[in-house]
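To start, the structure itself, in structure tokens.
Here the complex is missing a single protein chain, while all its other protein chains stay put.
Letters A, B, C, D and E name the chains as they come in the text, with residue numbers starting at 1 for each one.
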Amino acid sequence: MKYVIAIIQPDRLDEVLDRLSAKEIHLVTVTNVVGRGRQKGIAEVYRSHTEAGSLLKKIKLEIAVNDSFLEATIDAILSGARTGNVGDGKIFVLDLPQCIRIRTGESGSEAIG
Amino acid sequence: MKYVIAIIQPDRLDEVLDRLSAKEIHLVTVTNVVGRGRQKGIAEVYRSHTEAGSLLKKIKLEIAVNDSFLEATIDAILSGARTGNVGDGKIFVLDLPQCIRIRTGESGSEAIG
Amino acid sequence: MKYVIAIIQPDRLDEVLDRLSAKEIHLVTVTNVVGRGRQKGIAEVYRSHTEAGSLLKKIKLEIAVNDSFLEATIDAILSGARTGNVGDGKIFVLDLPQCIRIRTGESGSEAIG
Amino acid sequence: MRRMVRRIAAVVGLLLCGAGLLYANEPAAPVPAAEIPAPVVSTGDTAWVLLSTAMVMLMTPGLAFFYGGLVRKKNVLSILMQCLIVLCLISIQWVTFGYSLSFGPDIRGVIGDLSWSFLKTVGGDPNPDYAGTIPHQVFMMFQMMFAVITPALILGAFAERMKFSAFCIFMLLWATLVYDPVAHWVWGVGGFLRRHGALDFAGGTVVHVNAGIAALICALVLGRRLGYERNISPPHNLPVAVLGAALLWFGWFGFNAGSALAANGLAGNAFVTTHVAAATAGLSWAVLDWIFNGRSTMLGVITGSVAGLVAITPGAGFVTAPAAMAIGLGSTVICFFFVAYVKPKLGYDDSLDAFGVHGIGGIWGAIATGIWATKSVNSAGADGLLYGNPAQLGIQAVAVLVTLVYSGVASIILLKLVDWLVGLRVNEREERIGLDLTQHRESGYTIID
Amino acid sequence: MRRMVRRIAAVVGLLLCGAGLLYANEPAAPVPAAEIPAPVVSTGDTAWVLLSTAMVMLMTPGLAFFYGGLVRKKNVLSILMQCLIVLCLISIQWVTFGYSLSFGPDIRGVIGDLSWSFLKTVGGDPNPDYAGTIPHQVFMMFQMMFAVITPALILGAFAERMKFSAFCIFMLLWATLVYDPVAHWVWGVGGFLRRHGALDFAGGTVVHVNAGIAALICALVLGRRLGYERNISPPHNLPVAVLGAALLWFGWFGFNAGSALAANGLAGNAFVTTHVAAATAGLSWAVLDWIFNGRSTMLGVITGSVAGLVAITPGAGFVTAPAAMAIGLGSTVICFFFVAYVKPKLGYDDSLDAFGVHGIGGIWGAIATGIWATKSVNSAGADGLLYGNPAQLGIQAVAVLVTLVYSGVASIILLKLVDWLVGLRVNEREERIGLDLTQHRESGYTIID
Partner (left out) sequence: MRRMVRRIAAVVGLLLCGAGLLYANEPAAPVPAAEIPAPVVSTGDTAWVLLSTAMVMLMTPGLAFFYGGLVRKKNVLSILMQCLIVLCLISIQWVTFGYSLSFGPDIRGVIGDLSWSFLKTVGGDPNPDYAGTIPHQVFMMFQMMFAVITPALILGAFAERMKFSAFCIFMLLWATLVYDPVAHWVWGVGGFLRRHGALDFAGGTVVHVNAGIAALICALVLGRRLGYERNISPPHNLPVAVLGAALLWFGWFGFNAGSALAANGLAGNAFVTTHVAAATAGLSWAVLDWIFNGRSTMLGVITGSVAGLVAITPGAGFVTAPAAMAIGLGSTVICFFFVAYVKPKLGYDDSLDAFGVHGIGGIWGAIATGIWATKSVNSAGADGLLYGNPAQLGIQAVAVLVTLVYSGVASIILLKLVDWLVGLRVNEREERIGLDLTQHRESGYTIID
């Protein structure tokens, strides 16, 4: 099993969720984050005092999937999140040795979906 | 060492924290997240316009533990978080090769607790 | 590649980001979290009702790096985040088998930076 | 079906019974009406009362923010909604028949008749029985805002767990069967407590004692929130509660000083005592917090101020500024210890201390009026204990008691009735998810946005 | 260059044309001026109108919060900024020349001349043409607040996508070329709609219909937001919107009851009808929501209340309280169905329903005034349909129509002009990031802090 972490642009969330659904990947956890990357932020100004403004609002997705779904997941994210501009974000894939569904106590790959 | 990630119902947090304490697992990091799962959300309505409402408020716990504590951790989460309803969430267990305590610079399993 | 997760004191964020920049580590994702640790929180009081107050505001950093940068990353975090007081936090290092840049689709170690 | 009829019969019977008993308290000799100035509209008085009305109107949203900031995020809209629905609902009730019940031609000292429904004869000319220098309509509007905020005060007690449908029905019934008669007794021409000589300048008994005891009953009948008291989060947004308190304080000038129904020295006196009591009570709570909890708290200061405002309400136009300080101080001391030490012992869950602040503070205020009232402030009033008239204290106590008993009993009956009709409380799942989503299909704030 | 000249010429031509056409509607015989009381300042009336002015001033920030709470987090400041800039900009425009255009000495029924610019001759003495008992300056100030809030109402239509520079230019032009003439027609001495006998107590036509139709035009000309309507988040902070609605409601007492320009029975009547209509409309929306969406919503109640306030505006000083209930109920029914069913069919994106509430509600209110107006409330008014004068309905309809046509056409022209000058809409990247950062280099809230 894999644990996929994706950082995307905030306004691409709906699109990515749709693409994931289309590939039957329904289970996702979403977090508000801010990120520093290549993308230059807009420097904010407060009473003429300029703030660095290097941290930009992003969305983090976490999706645990069975190995067979990994490619579909990545494709869905890529197709939904890509705008071609700097700041589109990253996908990180970690190994996931164990997964348990709290409601039933099931574990492993049947618990994941 | 293991890195345990649990997604639980918001109102189960206090209970889970208590159960963890009871098993001498005191160190936890908690995040607000929203999740899409099997649980059907309540569709919100704004001026008669219905919102999908698929993302529900959840709480994410992150707990780094020594291998010997893993089972106790999982048990504590399961017992504290389970209501038997859809939406109770998941526990994901990742391998954690390295851990460092910032204050002392200690690393490995003595740093974790 | 490694996936570094660090939990730090909220007011050390600017310092840590500076130290990371100084070591050419620019890409970071930042999240608001609360943590329970050794640090005793201040018990809040509302109309004479005392709240436990065990969850303290912390900042979580996530940094994906190539192996060669790992040490620099850890050093930067340690030097920026350490105050010597309880509550300084932890660094967790996970293995990161795969990384993809959404904008270009590049993957592996050239995608990470 | 038969069961239903039986129940309704029982309820009506009880209510009549209660009314009868209370009616028995009525003193024999009717008090002659005060001399009344010729009914010419004064623009200054009218301007002041119009404005006071607007200010009191703002108190209901103010209360919404005060209460709304103190609950959990998932219930914030339910509080705002309840306050605003009360504003809409009771305003209509008032115009249609409520005003007539409270202030209309008296029926045996107990209630007004329905001859003023739909504001029949309530027009631009003054009604010298109530206010000789402002249009009758304006007096009616001013009173409307009191009729609105009183039921709204109660909702602090059952916050975070009452069904919205039950809420609406209960509020309408309570306003009609509890507020309207009590207002008539104390303020209506011919009302038995008015004839009895009870002093209530701006509604200590009618508003605060009345709502406070109903709140206690609600808390008892509905039971505690899930997880009370360990797992109830602290106020989700204290700055919003402070905003609410600020609007309440602002509006209270209209509430109390507006109750002079004229822009004169009496209004000035009520304005001063109102402010002084609020300031003293706010500061005192900060001091008590410091002593007992190690730090002065923001929630303490606003709670104290509101307690002071409640306590000065019945006496605002009868006492002096130094007396207002004493009343403010007293309200804080009493409410602080009640909320901090007595309430936890008793174990009921009055979510936002509607009884602890309005009930207790209101009782104190009514009693305190009997202590510090003086004719030197208001010749139309009476002297209190400290000015050589201990009897006034008794009169005040009777008014409080009558209100406590009637409102308490009637509230129980109404709650049981509503419970039987639609059920009072949301189910456990709904309570966990929160009332905003389950009762209103909305969220107060977006999470991902 | 030549192109520019041509365009300007075209615009001016069109405007003149429009004005000419409208002017043709003017009835032949001038109406004699009403008898005017001797111009002595009344302190009571002055106090009331000063206060009403302050209350109406507060409506513009109130609107900012009402609208601001409903947009996405990333655009909240852009809304607040637009409202406050309108407050600053139009206040200055008003003092410099706007007031003179609207209320100054009449030029052929169409517009005022510039002889009162910079408040020349507008001083402490009453101007009996407009208000015989308050300083002329105070009347000017009161009117200023109307001139400020009217353009601000429009911005709900193009929220989250208009360039700030374009916004400023458009507002200044619109206030000068649309609001000022329309205000003159309806309220100015010699204005042709005033002479025509149209009833508009506090600005149903001048303010709401006028702004409403401009809002519709803006929504059409600017086009929909990116991702509309699937990917537009719900209100980011409903409690803030409720705060805004509360301030609007509070301020509306000044708006409507202040329009009596005196603290008398008429002000009292307007106060009552205003409140009753708002309450009825708020409650009705809750009921419709319950029926059609399964739950009463907070957003529904505040939307309904605002719709009710809009609808009662033209009739507040001409109708009775029961009529106000009918008007409030009607406004909710019409606006609810329009917003819920008609608007999605039409497919334009009026972000915050400025047309759906102010336009539709305003038209209903103007018509309703023609139905329920009665001289028994206001002898200076007229009887409506239900009081035996169906002609009034026609007069009202004409006033609405003239406003719709003029404001609609002029708005299109002005928008095109501004588009050509600086471009109306932010680019896609800016819209994605949000207006706060891209137009103002600020964020409403900190994320990490």
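Worth a mention:
Everything that follows uses one rule, which is that a residue touches a chain if its C-beta (ideal position, glycine included) is under 8 Å from a C-beta of that chain, and two chains touch if they have at least 3 such contacts.
In this text, all values refer to a predicted model and were calculated from it rather than measured experimentally.
Within the entire complex, contacts from the absent chain reach the displayed chains A, B, C, D, E.
Within the complete assembly, E:Asp45 is the residue of E:Asp45, E:Asp289 or E:Asp349 that touches the hidden chain.
Residue-wise, the contact with the chain that is not shown comes from D:Thr280, picked out of D:Thr53, D:Thr280 or D:Ser331.
The chain that is not drawn here is touched, among residues D:Thr96, D:Asn264, D:Asn389 or D:Thr446, by D:Asn264.
The chain not displayed touches chain D at residues 42-45, 47-48, 51, 55, 72-74, 133, 233-239, 242-243, 246, 249-250, 253-254, 257, 262-269, 271-272, 275-276, 278-280, 282-283, 286, 293-299, 301-302, 305, 320-322, 325. Touching residues on chain E toward the chain that is not drawn are 41-48, 50-51, 53-54, 57-58, 61, 64-65, 68, 76-77, 80-81, 84-85, 87-89, 91-92, 95, 118-119, 123-125, 134-135, 137-138, 140-141, 144, 164, 237, 240, 243, 439-446, 448-449. On the side of chain A, the interface with the absent chain consists of residues 44-51, using the contact rule stated above.
Everything that follows uses one rule, which is that only the chains that are shown with their structure count from here on.
Here the chain-to-chain distance from chain B to chain D, counted in touching steps, is 1.
Rounded to a whole number, the gap between the C-alpha centres of chain B and chain E is 51 angstrom.
The mean-CA centres of chain D and chain E are about 36 angstrom from one another, to the nearest whole unit. Multi-chain contact residues of chain C (touching two or more other chains): 30-32, 94-95.
In chain E, the positions touching at least two other chains are 74, 234-235, 293-295, 297, 299, 447-448.
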